[in-house]
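Only one protein chain is missing from this complex, and each of the others stays in its spot.
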Amino acid sequence: MTTLFSALPIDIALSVIAYWLLLGLIGLLLQNSRIISQWIFPAGALGALILAVGAVSSLGGAVNTAVLPLGLPDLPFHLRLDSLSAFFLLLLGAAGIGISVYSAGYFRNMEGNTLGLLCFEYHVFLAAMALVFMADDAYLFMVAWETMALSSYFLVTTDHSVPEIRRAGFLYLLVAHVGAIAILMCFGVMQGGHGDYTFAAMRHAHLAPFWASATFLLALFGFGAKAGILPLHIWLPEAHPAAPSPVSALMSGIMLKTAIYGILRVTFDLLGMQLWWWGALALTLGLVTALFGVIFAAVQTDMKRLLAYSSIENIGIILVGIGLAIIFHSFHKDALAALALTATLYHALNHAFMKGLLFLGTGSVLHATGERNLGKLGGLIHRMPKLALLVLVGVLAIAGLPPLNGFVSEWLLLQAFLLSPGLPHPYLNMLIPITAAALALAAALAGYVMVKFYGVIFLGQPREDKPGEQVHDIGIMERIGLTWLALGCILLGVFPVFFILHIDYVTQMLVGQTLGSTAAQTGWMWLTPIQPERASYNPLILFLIIIIGVIFTMQVVKKFYHGRLSRGPAWDCGFPEQTSRMQDTAEGFGQPIRQIFELFFGITREVPSPFDKKPHYHGETRDLLWDWCYVPIARITETLSALIGKLQHGRIHVYLLYSFVTLLALLAFIR
Amino acid sequence: MEIFWILAIPLIGGLLLALFGCQRFAPELNSTMSFGTFLASAFLTVRVITDGPMTALNEQFFVDSFNVFLVALTAFVAFTTSLFSRPYMRIEQHHGKLTINMLRLYHSMYQLFTFTMLLALLTNNLGIMWVAMEAATLTTVLLVSLYRTPASLEAAWKYFILCGVGIAQALFGTILLYFAAEKVLGAGGTALLWTHLDAVKTQLEPTVLSLAFVFLLVGYGTKVGLAPLHNWLPDAHAEGPTPVSAVLSGLLLNVALYAVVRSKVLVDGALGSHFAGSLMMGFGLLSVVMAAFFLSRQKDVKRMFAYSSIEHMGLMTFAFGMGGAVATFAGMLHMTVHSLTKSAIFFAVGHATQKSGTQLMENIRGLIKTNPTIGWGLAIGSLAILGMPPFGVFASEFLIITTAMHTYPWTTPFLLIALGVAFAAIFSRVQTMVFGETNSPRLPHPPALVPVFVHLALVLLLGLYIPPYLADWYRQAAALIG
Amino acid sequence: MANFSGQLINLFAALLLLIAFAMLSQRRVLSLINLFALQGLVLSVSTMIVANSSSQHHLYYSAGLTLILKVIILPWILHRLIRKLNIKWDVETLFNIPTTMLVGIALVVFAFNLAAPISQMAGTITKGTLGIAMASVLLSFLMMITRSKAVPQVIGFLAMENGLFFAATSATYGMPMVVELGIALDVLVGMFILGIFFFQIRETFDSLDLKHMEKLKED
Partner (left out) sequence: MNYSGILLQLFQDTLVVLIAPLLLGWVNQCRAWLQNRSGAGVLQPYRNLVKLFHKDAVLAHNASPLFRFTPYILFACMWLAASLVPVIATDLPLSPVVDVIALVGIFALARVFISLAAMDIGTSFGTLGARREMLVGFLAEPALLMVFFTAATISQSTSLVTIVEALAHKQFVIYPSLAFAAAAFVMVLLAENARIPVDNPSTHLELTMIHEAMILEYSARHLALIEWASALKLLAYTTIGFALFMPWGIAEVGNWRFVPLALAALFAKLLVAGAGLALLETVSAKMRIFRVPEFMGTAFLLAVLGLLIHFLLGSN
């Protein structure tokens, strides 16, 4: 690739950023919905493609740096493109292509001036994310980070006439801002008092363990707020559904990964040390997050909220991987750390594709039916077969089923767990099997969630008498975008070694070990993280066998079977009044989960009595953390501000008294 | 010479407008005079850039890198505010809230206020600085009560009494300072000249100076709006005309803080300790935290942004109190961007309240729909003041917080809480004001929103790129302040 | 001579303090104004003595300025005001006077303590009086806190200015002339503005009682 471009990869990346900003501006000024959707969004996708190609070419290449004459006087913008950045840029570019192409179709009917603004915010959002990955000093990082938050906030509140959306946007930006301050403080610790905010200086600063731990905790808090780690996840299920679907896809698929990037950057690159308990903390938090996310996803009735909770789950899984990597690295088991890290990064990449795919899928459903409530959908596979097929790929992938991509990363992660024994710490050795079990539980629940998601939306019969006739399948642009992402899911699932070889550059950089060399030792098809005898997985052959098995069976059956087939009504079990309303709703499908994990939810239910004339059922599951964590905080703030408010008493005498007392107190103080 | 013009133009302007303030062209004259002041200050700036610090008129005036940027900033914000006030006051007059005589008073006092601000900044004599600060109160107090409503009278009364009493303490501090200086410099004119004081600051008597600083801090701190001396500030901001709120927040508070910082330099020099700095940090932190909690219970939009000013003044005081090259740099940068941003916000808020006919935030809705420029101005301005990059406020907050994290880590949790609470408080309300649906009538005169966007563009620029000469001033000034 | 004038000054300083206490406990507005004028007179005379004994000629100007401003103009304005505002015989209820007095005495002790180390450094013949000056400033402050009507509060404010002026003379033989002039101008203009205010307040609230002006608060 490098021969194709004489420019350095970092220049390519920078020009893509500039190009995106330019596109955004053009869109803002043009305000012509036809041009924007037909030209600018595809042009943005082209930028993403170039970025992805540039990122791939720079993986493992020399570290590029650049300095822009912007920023603070002593701190111009430093940029750096190393393998870690390149990997995440690749993630951004690769998933961005699909989402941008899809957007071209999705937004085509939008009003011109709103679309112009949206186009601007969208491309600024993309550019800011790219800058986050490339920033090499604290200031640029923060600027890019908050620009990202801000642009996505405005994207979330695109439809700001709805009060819930405004509320969601506010909550999102608030949590993001508090997180950003924490990140800022984390950089404040790392700068070491020299006023040198470049990452290069931070790499060389040696912090005492206490301060290093403080840095890590601050980073975990700050980035966790963006990633949606418990208990800072609160904004996520609000903001993601509120945004237009391509934006949800960007936020969930890519933006959450910026937080993962941040944690990795700070922990493995900037801090020169790791303590094992950081890893244990991350592991625990990750597991709790994963379980929480998936359990809540199972009881959702809004399809985008369901996906948002699923994102929380996946972030939890990624965090588990990071935690494991930290633990291994702190005990100098670098090969294992590389394994865990590879799983983490792989899952991050996977999630970008599958969650992007699913969010875009819900976008198309929303577009076609105007309905987000799962309980009112159903049977769309007949009206939107192409969409149904593409979404099925995403569903199978995110449920962690072989031979798709979600399984690969989960497989790697479980392998990392299995190899953990032998750590010089008895408690950790005990902890890790339990966490592995919990992770397995979360992965299995994800299957439940996805069956619910897919089954309720696409299968069965329409639950409400929706005007079904106008529902038509997705357009060409949407189809291209979705196909790209679905293809990504399949390729990532079937050719893992090929991708792991690229991830190796990152693990080499972060922990000094790679997986690919061992992973590929028995040929590029075989994924063998340690030794072939210990564990091996060959998704390609698995994929082929399943296909061959299916075809073979079909052929045999065809050969020996007469092939007569007739259509009839569904069997009514002797109960003639079967209607489509008797299917499980989303709520009904989630009922077992609600029953089993009742402790986790705040459930309010109105159940009709048998004698009700108009029986009405209403159920609501609430996030108890909201009640336990955020409501008290809000109440404390309110109480405090009420107390402080009393100081502003209105009487001038009291004010004079304040001055007087202040003066006297100070005078007494200096005596 | 530039100094002369800088001071003469607003003074003459004040007199002229006192005579011709009833004429139709008064607002334009006001803007012209402000523009003249701005031009003169620009020339002065150029001169200082080329020639370095200077004194004038028998050392009674002096310009160094610290005050020159404040002079330029003051003249600039005064100019843009006069541009804003032109349509604003016409609309107020149209709404029947103001008579022509009130407008005359307003325009005349506006110029005189500019004069006192610039005098306070340019004078080398700490006594004159006090006089100018007091005069600043006097010129604005009638502006606060311009509408003659009960609330505005009450606000003006509180403003006058509290600031008057406060500034009286500052006079006591000045006397004590003079008392200490007299020993070293001898009685007479030079003992209050800052340049002289600065030269001999290590020889000044520490006990006297620490005593003096307490009085000075309480005195000028009242004007800065440091908690718990801030009580006049929200009332005065909320009840006065919006251009006055803009200049109070954008200029007066800055100048008062300037006075505190000048005193701090002397005191810390004399004591050879961090006594003054610690006091300032304490007050700053207290102001930030208290303002944040006050913010979360506001209903009136101007009052809310007044509390936000307290918060930011607290942050600056904190930064100057920390001292050191980075923090002082950040403090000055914050002064600049806060003035620009806060006045821009007040401009937008002014038109927004005129549009909806109320200052109650719950009744202001959907600005982006009905008047996109006001709405976006308010939204972007609020985000900028809340420390969202890439705006300049973030740059200074970045430096302040990271430095504090390293030097005084125990302070940062307070800052974190305060900034978080302030963000929640302001943004939740701004959001409902700018978003949503509404049907409010059109304004009788086209609003002047160019200043809003000019300010915000400057703030954006300062967040992304600080011109080298500006950075040099800041650095020199930081070296000066220490 | 110096000794005698020093004693004289101490006497006047004591007088000043006494007047400050008297103002603290005075209920009637008219008497307050008279007391204020008296305080100005004492101030002016003591300044003149200082000028005489220390042969600082510019102090004569200050003394003259004080005489004109604080003994003649300001009381005259205040008299006119209360006549026009028809509050000449106004009596206000004060916060428990004995308590206020006790607090005042504590303040005096505090101020003396505070000023003691500094007074030792003063090279002026009036060095003992710095504590008194500070005490009278603080007493005026206290007076402002305890007053519930606008005019007495303003008188308290002016009395504070007197204390400050006395501090300037006693500690340093007065500030530079240009500053003195500026201060005087400020006080004068301030008084005018306050006068305007009184009328506006009365017009709006029908009274000069400060309890009407407690609407702006956090609720």
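Structure notes:
Going in written order, the chains are labelled A, B and C, and every chain counts its residues from 1.
Throughout what follows, a residue touches a chain if its C-beta (ideal position, glycine included) is under 8 Å from a C-beta of that chain, and two chains touch if they have at least 3 such contacts.
These numbers were taken from a predicted model, which means no experiment stands behind them.
In the full assembly, the chain not pictured is in contact with A, by the touch criterion defined above.
Interface note for the absent chain: among A:Gly61, A:Pro532 or A:Gly619, the touching residue is A:Pro532. Which of A:Met110, A:Leu542 or A:Val654 touches the hidden chain is settled by the complete complex: it is A:Leu542. Which of A:Ala18, A:Leu68 or A:Ala444 touches the hidden chain is settled by the complete complex: it is A:Ala444.
Shown as candidates are A:Leu418, A:Leu487 or A:Leu624; the residue that touches the absent chain is A:Leu418.
Think of the hidden chain as still there; on subunit A it touches residues 378-379, 381-382, 385, 388, 392, 396, 399-402, 407, 411, 414-415, 417-418, 421, 429-430, 433-434, 436-437, 440-441, 443-445, 447-448, 450-452, 454-456, 459-461, 526, 532-538, 541-542, 545-546, 549-550, 552-554, 557, 560-562, 564-573, 578, 580, 582-584, 588-589, 591-593, 595-596.
As a working rule, only the chains that are shown with their structure count from here on.
Top contact pair of chains, counted by C-beta pairs, is A-B. Remark: the per-chain Cα centre closest to the mean position of all protein Cα atoms belongs to B. Averaging C-alpha coordinates per chain places the centre of subunit A 43 Å away from that of subunit B. In subunit A, 645, 647-648, 652, 656, 659, 663, 667 are the positions where the chain touches two or more neighbouring chains simultaneously. With touch defined as above, residues shared between interfaces to two or more other chains in subunit C number as follows: 114, 141, 144, 153, 210, 213-216, 218. Chain contact summary for the complex, subunit C toward subunit A: residues 110, 113-114, 138, 141-142, 144-148, 153, 210, 213-219.
Residues of subunit B touching subunit A in their complex: 157-158, 161-162, 165-166, 169, 210-211, 214-215, 217-218, 222, 228-229, 231-232, 234, 275, 279, 290, 293-297, 325-326, 368, 383, 386-390, 394-395, 397-399, 401-407, 409, 412, 415-416, 419-421, 423-424, 427-428, 431-432, 435-437, 463-466, 468, 471, 474-475. Residues of subunit C touching subunit B in their complex: 56, 114, 117-118, 121-123, 134, 137, 141, 144, 150, 153, 157, 160-161, 164, 167-168, 171-173, 175-176, 178-179, 182-183, 185-186, 189-190, 193-194, 196-197, 200-201, 204-205, 210, 212-216, 218.
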